[in-house]
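Omission of a single protein chain aside, the complex is shown with its protein chains in their original locations.
So, chain A:
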């Protein structure tokens, strides 16, 4: 046998080994394990604020750590910073490229990052009198779908070029690249200790990475479509993903497999976004069908709906104090619910 054949055979053997090992620890399902847990209360949050200001589809939103400021990005070419308590606009950042797909704040909220079809991640300083572009991170060969700050000087990106990147904002250069996905990378989430992160991509897989050496540690299969959203469960040991396959799934990292699937009786709308409440019990998911469903994350039951948008819910977010959930939509509005 040539070397190629030997390697192919070894790859198949290893894949079987992984499947066998996963089956060996698959002694129950999350659903069965939680059958004794009391159902979560059927909550009906009210829309407390409707933020009007964008003039086109909203694609992304992000809460500041002060639990008050929130930034949204729209294809009207603007980032709007909102004082959500007062329900008013606090700042406006015009973008060079209107095709924005992601926005985020740095921990101090003095910087905002945006990225999109310009293949760049742009860092703007909004702490002064006027917004000032600080860096244009240029290096991806595809769109920037998601960006997350590790600190005031470091940011992680997910790109349509099938890679994720870690950037040094002092030099503007990429410090590390993460190569293993075979589809556009759509979303990332950072672990609390920032030593690892998880990514979701159009290859239907989620992956766990070591930030320092760029190594992919684990790959999670189960979805049958693009993964658009990903978020850690607050215990840091599991995460939830949302996909074009109309489902959300929970994966446990120590069990190395899917442990729960959240699927509507008639699954017709893709999941665009997701957020978890402070305890992790409530899962808010935005869908293409204009709704945001509320799921009991442990029991896998749908327990409520946030309806009020007139178009696709493209993004959701819950601030660090867990006091509300916000939704952003293609109808150009943002809503705050609790």
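Going forward, contacts are C-beta pairs under 8 Å (C-beta built on N, C-alpha and C of every residue); 3 or more make two chains touch, one makes a residue touch a chain; residues count from 1.
In the analysis below, contacts and distances are computed from a predicted model.
For the omitted chain of this complex, the UniProt record lists the protein as "Guanine nucleotide-binding protein subunit gamma", which is one of "Origin recognition complex subunit 5", "AP-3 complex subunit sigma-2 isoform X2", "1-deoxy-D-xylulose-5-phosphate synthase" or "Guanine nucleotide-binding protein subunit gamma".
For the options A:137, A:155, A:285 or A:324, the residue in contact with the chain missing from this view is A:324.
Within the complete assembly, A:238 is the residue of A:79, A:238, A:274 or A:315 that touches the hidden chain.
Which of A:264, A:277 or A:311 touches the hidden chain is settled by the complete complex: it is A:277. The missing chain, though absent from the display, is touched by one residue of A:91, A:125 or A:219; that residue is A:219. Although one chain is not displayed, chain A still touches it through residues 3-4, 7-8, 10-11, 14-15, 17-18, 21-22, 24-30, 33-34, 37, 40-41, 43, 45, 48-49, 68, 84-85, 180, 215-219, 233-235, 237-238, 252, 254-257, 259, 277-282, 297-298, 318, 321-325, 336, 338.
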